[in-house]
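Note that this complex is displayed minus one protein chain, with the remaining chains in position.
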Amino acid sequence: MTTTHDTTRHPVAPTATVDMAVDLGGGHRLPNPLMTASGCAANGRELHRFFDVADLGAFVTKSVMADPRSGRGTPRMAETPSGMLNSIGLQGPGIAAFVDDDLPWLHSVGARVLPSIAGGSSTEYAHVAATLRASRAFDAVIGVEVNISCPNVANRGLVFACDPMASAKVVALVREQLPRNIPVFAKLSPDVTDITAIAAACVKAGADGLTMINTLLGMSIDTDRMQPHLGGVTGGLSGPGIRPVAVRAVWQVRQAMFEGRIPTVPIIGVGGVRTGRDALELVAAGASAIQVGTAVFNDPSAPVRVLAELTELLGERGYARFTDAVGAAHGRGRP
Amino acid sequence: MTTTHDTTRHPVAPTATVDMAVDLGGGHRLPNPLMTASGCAANGRELHRFFDVADLGAFVTKSVMADPRSGRGTPRMAETPSGMLNSIGLQGPGIAAFVDDDLPWLHSVGARVLPSIAGGSSTEYAHVAATLRASRAFDAVIGVEVNISCPNVANRGLVFACDPMASAKVVALVREQLPRNIPVFAKLSPDVTDITAIAAACVKAGADGLTMINTLLGMSIDTDRMQPHLGGVTGGLSGPGIRPVAVRAVWQVRQAMFEGRIPTVPIIGVGGVRTGRDALELVAAGASAIQVGTAVFNDPSAPVRVLAELTELLGERGYARFTDAVGAAHGRGRP
Amino acid sequence: MSPAPLRARVTQEVAEVIATKRVGAYQHLTLVAPGVAELARPGQFVALAVGGETSGTLLRRSFSIHKVSPSGTYGGTVEIVVSAVGAGTRWIVERVPHDTIDVVGPLGKAFPLPTEAVPCVLVGGGYGSAPLFWLASELRERGCHVEMVLGAASEDRLFGVVEARRSCDGVTVTTDDGSAGQQGWVSDVLPGIIGRTGAGVVYGCGPMGMLGSITRIAEAHGAVAQVAVEEAMACGVGVCMTCVMPVVGGDGRTRMVRSCVEGPVFRGDRVRWDAFDGGRARVPDDAVGAPKVGGH
Partner (left out) sequence: MSPAPLRARVTQEVAEVIATKRVGAYQHLTLVAPGVAELARPGQFVALAVGGETSGTLLRRSFSIHKVSPSGTYGGTVEIVVSAVGAGTRWIVERVPHDTIDVVGPLGKAFPLPTEAVPCVLVGGGYGSAPLFWLASELRERGCHVEMVLGAASEDRLFGVVEARRSCDGVTVTTDDGSAGQQGWVSDVLPGIIGRTGAGVVYGCGPMGMLGSITRIAEAHGAVAQVAVEEAMACGVGVCMTCVMPVVGGDGRTRMVRSCVEGPVFRGDRVRWDAFDGGRARVPDDAVGAPKVGGH
């Protein structure tokens, strides 16, 4: 039978034996590789009603900028087949309120935090990183994710992540502000001709890891009004429909690392993960950790459910350690 | 009620009054804007069992290269949420067999044909175009679509469509081979940082129109075997899930034309169209014609069904002519 | 007023449909959801997942809780009233008994109840009346005089006229086309009713335009308006920031607040009605963090 799916059932092994721990740098041992995705989980309190946010490998907060921001007008979302468009406009309280309120709360419940930071200029990123570093709950931080998919005010609003030089500059300035045991993850946009070029520029500039992928630029039209559906005209496309793009991006960059074109750093995979099987695709492609974004809107406890499913799938496949499965589809064993 | 959807029902006007005709250049009046998408309809005989292919505005054939090609090994497809990945590898009979067999058949049933041509070098494209032009059934041809999403053998397999210069060269050479009344459409890839730059390069090189978009580069992993699912490792992502990317691409390029950054030429919209409403999104964003690709696999008569649905929607919205709706969401009336 | 806490308890359960019936233009569903039934208060809502394993519609659909019965033959039940307008609501109204639907709830803040026995007017537009009957009973239990105004485009789009007569001290019906009750809008009759009853609170649920005019009328008569809004929601649980609207806070400053957790019930005079236009809400220039000219 020549089919695209092997329907063979694997013998179900006891799953308690899979060691899910992972170290993404800085000596912070995460109990497991599952995380929320920035902007899809707010800053913790809301999801803590559904599961204990300290059960996650890390909690990724909504990208925070220097000042409070109202974000865009509405509508801010449109449903699309197996996905959605959003145009929130980085609404948020600003870094001062974040470190005074959100971070201490996350600390208080025992969460490991990967704060996501953003800016309209490289100095804004640096300022946000510095404020974070100086904060009283900084102990909870196990790394910083730099959302470079922001419009660069100095360059006609061109998104940093579309330009290797601009991306590198942001990463280098943020890296300078943070202690060495805090790994910096650059979060890449898939909307580029060559994602390995941006990845290389970020790693060269000091990124200790990469998060892939942010949303795809998309748009939807309200055909009743015959005008753009979103208040912000274009928006970010996310959800299961984009998973093949995320798998490809992770694969390409991990492949470039195997081939020595980019120094090897951990990759956090994100994009369209809804089930443990989806997570395993990204892991096999080369991701050392997994974020669950849009799927949370469908199932508020998706991140912990995906963790359970992933653990079981790894057990069924005979993996003793999660890290042994990272990059396995490249056919080279452990990265 | 502040919602993203206006659920107001429009009064149903008699739809027979909507003039669906469109001229995409060269003085060929197409009775309607609906087309098949290259590679999703073979070369006509198969779908002619479901509907009369002469009822379409034009029939777009599978991209043909100079020589016969076996294409890739299997699996060649993977289903993905609201879409699919394919890696066919441009299997085809070669241009000689195409002009001897397929084109005369399409001519015999009265179809208007938009042949899609491909090549591994700009001279291969030119050769294919020249052979087409010299063919006995060339009368059926109303334009030529140039699939520039092919690996450029001379440049480490980098896809032509990712490089403005390489794209321009192919377009210019093809343009030279064809009579002036045969418009040349460059089919663009969305996998680029700035699609308007590629569009501009193609139009400057002589493209009389643009087709947007080809598939997105994606990948899927068989998590039972822990290896890439497709024989070709990566594949092209298509289907409703990518529609927001197609709408955005058409919108951006049409906007650049409105702003005078690119000369105004017709755009053929393609990507994720399954219903008349989907087609209307692309039309409102700026498409003067619509291709239906992957949806044909779900419903073999999708192109003619979409035509009927689009006609009805335009009628309900009070449009007398299809062309009045083109680009309407830009809020500028007719382009 | 005693506002419900912002982050009340919530549950997620796979609910069995045990009854579904057509009521005019709507479908009235009864779901076995004991966890939701136990926790819910009038004005809160539930978010339902749509489609099964093969579904391409990822986002939940929100519905006001019409009624809860915390215990019964089947365990606690939750009732909702659904108007089929798109793919998701069509799927929901097609469910038959014994089908299951994944439910998250109760969500959002409930209608605040007056601490004293003041007369109240409850105004429902279309299916917007669904949560009001339960509210009416609670108000009457507290000794309030309760009148209800039900308005809709036409008779089939009214919901609960009979139930209203049972649960309220007075009922007025309006339809745009005069097919039932008085021809016209709820705003035509509301001033008279507030005047006659001396209402201290006007509760409203329905289209945004209606809620705006209820607020203006209540204000003009010295009453407080409490309105339940309906913004497009991607998550319903407070994590996505899509459902925001401009609302004035206790400090007098306008913020884009999440209607799923800080609403759906708002004090009418706090809502920046001036920012709404044709289904869109602008960010008022004076809002906290509003884009500066030339800025973001």
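The first chain written gets the first letter, and so on, giving A, B and C; residue counts start at 1 in each chain.
FYI, contacts are C-beta pairs under 8 Å (C-beta built on N, C-alpha and C of every residue); 3 or more make two chains touch, one makes a residue touch a chain.
None of these values were measured; they are calculated from a predicted model.
Engineer: Can you say which of A:Pro68, A:Pro81 or A:Gly94 touches the chain missing from this structure?
Structural biologist: The missing chain is touched by A:Pro81.
Engineer: For the chain not shown, which residue from B:Gly73, B:Pro263 or B:Gly331 touches it across the whole complex?
Structural biologist: B:Gly73
Engineer: Identify the residue among B:Val22, B:Leu47 or B:Leu313 that touches the chain left out of the display.
Structural biologist: Considering the complete complex, B:Leu47 is the one touching the chain left out.
Engineer: Using the touch definition up top, pick the residue from B:Ser135, B:Ser189 or B:Thr294 that touches the left-out chain.
Structural biologist: With B:Ser135, B:Ser189 or B:Thr294 as choices, the missing chain is touched by B:Thr294.
Engineer: What residues on chain A make contact with the chain left out of this view?
Structural biologist: Where chain A meets the chain not shown: residues 1-7, 81-82, 240-241.
Engineer: Give me the chain C residues in contact with the hidden chain, please.
Structural biologist: These residues of chain C touch the chain that is not shown: 50-57, 87-88, 90-91.
Engineer: Touching the absent chain: which residues on chain B qualify?
Structural biologist: 39-42, 45-47, 49-50, 62, 67-77, 79, 81-84, 86, 88-92, 94, 120, 151, 153, 225, 231, 239-241, 274, 294-301
Operating definition for what follows: only the chains that are shown with their structure count from here on.
Engineer: Give, as an integer number of Å, the spacing between the C-alpha centres of chain B and chain A.
Structural biologist: Roughly 33 Å, centre to centre.
Engineer: Between chain B and chain C, tell me the centre distance in angstrom, where each centre is the average of that chain's C-alpha atoms.
Structural biologist: The computed centroid separation for chain B versus chain C comes out at 45 Å.
Engineer: Counting only residues that touch at least two other chains, what does the list for chain B look like?
Structural biologist: Expected reply: 2-7, 81-82, 240-241.
Engineer: Indicate the residues of chain C shared as contacts by at least two other chains.
Structural biologist: Within chain C, residues 56, 231-232, 245, 279-281 contact more than one other chain.
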